[in-house]
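Dropping the structure in here first, questions after.
Only one protein chain is missing; all other protein chains are in place.
Labels A, B and C are assigned to the chains in the order they are written; within every chain, residues are numbered from 1.
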Amino acid sequence: MKILTCPMNGPRNINEFQSFGPLKANPDPETTSDQDWARHLFRADNTRGVIVEWWRHVPSNYFFLAERNATTNEVIRTFDPSELEAAQ
Amino acid sequence: MPLRLLKYGLSKDYPVTGDIPATPDLKPSYDVVIVGGGGHGLACAHYLSKYHGITNVAVLEKGYLAGGNTARNTTTIRSNYITKEGIAFYKEGVQLYEEMSEELDFNVMFSQRGQLTLAHTEATLRSFHLRAEMGKHAGTNIEVVDAQTVKELSPHLNMDEGGPLEIIGGLWHSDGGTARHDAVAWGYAAQASRRGVEIHQRTEVEGFDIEAGNITKVRTNRGTISAGQVMIAVGGMNYDMALKAGVELPIRCFPLQAMVTQPLKPWLHTLVSSVSLHTYLVQSSRGEIVIGGGSDPYQLYSTRSTLDMKEHLAEGATHLFPFLHGVRLLRQWAGITDMTPDYSPIMGASPLKNLWLDCGWGTWGFKATPVAGKYMAQTIANQKVAPMLEPFTMERFATFDLLNEMGATAASH
Amino acid sequence: MRLYPLDPQGAAEGTPLITGPVSLRDDSRTPRFGLKGRGTVSFLQAQGYEVPEVNRIANGLLRLGREEAVVLNHPEDLRTRWDAAAAPKGYYSWREETWAMMHLSGPHLFDLMAKICPVNLANGAFAQGEIAQTRVGYVEAITWRDDRGGPGFSVLFDIAATAFFANAVATAAGEFERETA
Partner (left out) sequence: MTRLPAPYGSRINRAKPVRFSFENKPFEGFEGDVIASALAAGGQWMLSRSFKYHRPRGLMSMAGAEADTLVQLPSDPNAQADLTPVTEGLKVTAQNVNGSLENDRDAFMDKLGRFMPVGFYYRTFMGPARSSWLKLWEPLIRKKAGLGVIDLKAPHQDYEKANLYCDVLVVGGGHAGLAAAIEAAQGGADVILAEMEPELGGALTYRRGSDAMLHDLLYQARKLPNLRLMTGTTVNGWFEDNWLPLIQGRKLFKTRAQEVILATGCIEQPAIFRNNDLPGVMLGSAAQRLMRHYAVKPGSRAAMMAANPDGYRVALDLLEAGVEIALLADPRPGGSGGGLADDLRAKGVRIVQGQFEEARGKSHVSEVKIAGEWVPCDLAVVSVGYAPMWQLPCHAGAKLGYDEDTAQFSLTLPDAPIGAAGGVAGLFGAEAVAASAQSAAQTALARLGKDTRDIAPVPDSEASLANFELPVNANPKGKDFIDRDEDLQVKDLQNAVKEGYSELELVKRFSTVGMGPSQGRHSALATARTVAKATSRKVAEVGVTTARPPFAPETLGVLSGHHHPAERRSALHQEHIRLGADMRPVGAWRRPYFYGPKTDAKRLIEEEVHAVRNGVGVLDVSTLGGLEVRGPDAGEFLNRIYTMAYKKQPVGRCRYCLMTNEMGTVIDDGVAYRLAEDLYYVTATTGAVARVYSDMLFWNAQWRLDVDVLNVTAAFSGFNITGPKARAIVEALESDIDFSRDGFAYLDGREGTVAGVPVRAMRIGFTGELSYELHCPSTYAKTLWDAVMQAGVTHGLRPYGLEASRILRLEKGHILIGQDTDALTSPDELGFGWAVSKTKPFFVGKRAIEMRRNKGLPRKLVGLTFDGPDVPGESCLVLKDDIPVGHVTSVLWSPTLNTHIALAYVHGDDAAEGTPVTVKCRNGARVTAPVRGHAFFDPDNKRQEL
């Protein structure tokens, strides 16, 4: 089984985790057109390369992000969501 | 013994039919370029050549013929859908399967032994009633049956009376069945190529030249060709392929796994699936038990197999039929499914004028092979979306005209 | 009167707890004061607790997250002191109500843990003082070495799954019972 390294709990079998899908941009509902809002809702990053996605470690209910290659399944890194905030 | 076997027995040499001609050189130009030599692409080529007189067609296949999801699915054919659009479409799909061996002069072994879907909860039973009412109204053979009838239809099932997974009823779809998946693709390939369609194996599309909203050229690893109309039907690679034409599809890819046991003397006569256990079983004509279930839990473009999915499917199978514990598993495999947000395909027009989509088939594409081929061919021939396909337009995601099939596919492919 | 699942008339009444190659003990009556959310760590430190790293246990204090902890066998007035303290002080997390607490030991302890838990809990691989938040006996759980009275593991898990957990452990231990028989 694939190993995913939880930033809080360390390396664990991936079936301890739940995927919450690719990270999405946060468009402003006030200024975004209907067309773009629909795109925001229904489209997700499905590239064959590296995607950034949300994961939940189920036993500890901890949410974090992973950079994973969606073709090779290689996990490049995992990190706490506060790093996103720091980057913004 | 059927007479045709005499032909083999009495010929001095093996009488070659030549189903699949060797890949020819690419011509500079085709009326229609079909990207993807799987069941859907080949079916479309067949319908274009036989019913619309369009034979200057190239089918481009990256690998070998029908080596993608056509080869990897578990071959369920059914029309027990929820929406009237879905039912009408798949009902014709079933009918076309009934005629297919004759149409192709190739035995696709459509085995309509019925599909029994099990309900362990009242909520499931309620959804079965909706499928049954919708199906009956559209004229398909489908009914909700009680636990007693479930037992009669599949006498060896563990009913788990009083247990947490008690079977309280089922959905009996007597039209449901399976077909030999490879044969479907080969039959279409043989027919289409006899009418002049060119099938190019090991021919990978690398990109498209686009001018004024039209695809003008298709670039491949074997050269660049010009195309009148282009169709994309590349299964798990649809998102990627469409992106090469600048078209962004609302699709995410997930592996779907299945597995098969050693051959056993036939004992399981219908297709049995359980919504709660995410497991379905069918016994092939070779005697193997094919077992499948839900998709993998996260996005991935890989046909690797996992032990955890195998354990999960084995748990489901031995729960339903406990005596299977000593039966040996022979092989497991996976395909890449292209899932849309409303669990329904995307067919028809694209933002480019001469690019036609046959995508988003997720886990249920095989059953639609003939009907998608038929109406995609009609669409391409008329350069106008066939009415049958209108509900499946990509535009529905911009206009909130989603198809209400969500939850419709659990464990029933 | 408070009633825990394995008590007479409790939800898991009559569920046998195995003994033998593996022994299962119910510790659900162990007092456990849980806090979660902003202020948790500072409150506990203010009360004189040494708060260890996340997923470590020290002196009966389990650190389960950046701002989540449980104190086992806490003094009775800790709750009163928390009530009286000023925010931020974390939020009360009802740990004696959300979780059952059980203890596993016995000659086949490590063999059993390898069957019911995916984390390597072997000697050397999993140290005293470490906490694993994982799955034990098919339920989400928190486990750590608790060697009072010989090698053992304590487990915290969904209190509603008490009977399920005890039965799952018994099934997994059946193999060793059969071996011994």
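The working rule: contacts are C-beta pairs under 8 Å (C-beta built on N, C-alpha and C of every residue); 3 or more make two chains touch, one makes a residue touch a chain.
Remember, predicted model here, so these are calculated numbers, not experimental data.
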item	value
Among the chains presented, those that the missing one touches	A, B, C
Contact residue for the chain not shown (choose from B:Glu92, B:Asp209 or B:Glu315)	B:Glu315
Omitted-chain contact residue, chosen from B:Leu48, B:Met134 or B:Ala372	B:Met134
Absent-chain interface as seen on subunit C, which is shown	1-5, 9-13, 36-38, 67, 87, 91, 93-94, 96-98, 111, 114-115, 117-118, 120, 122, 125, 138-139, 158-164, 167-168, 171-172, 174-175, 178
Missing-chain contacts mapped onto subunit B	1-2, 4-6, 8-9, 14, 16-22, 63-65, 67, 71, 84, 98-99, 101-102, 105-107, 109-113, 121, 123, 126-127, 129-130, 132-134, 137, 156, 163-166, 180, 182-183, 186-187, 201, 261-267, 284-287, 304-307, 310-311, 314-315, 317-319, 322-333, 341-342, 399-400, 402, 404, 406-407
In subunit A, positions touching the absent partner	1-3, 18, 20, 26, 29-30, 32, 34, 37-38, 41, 54, 56, 61, 63, 73, 81-82, 85
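Just so it is clear, only the chains that are shown with their structure count from here on.
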item	value
Category of the chain touch graph - line, ring, star, complete, other	line
Most remote chain, CA-based centroid, reference being subunit C	B
Centre-of-Cα separation between subunit C and subunit B, whole angstrom	49
Contacts with two or more other chains, residues of subunit C listed in rising order	none
Residues of subunit A whose C-beta touches two or more other chains	none
Residue ranges of subunit C in contact with subunit A within the complex	54-55, 64-66, 118-119, 132-135, 140-142
Subunit A partner contacts - residues on subunit B that touch it in the complex	239-240, 248-253, 297-302, 304, 306-308, 341, 397-400
Subunit A to subunit B touching residues, read off their complex	1-2, 14-15, 18-19, 21-22, 34-35, 38-39, 41-44, 46, 48, 51, 53, 70-73
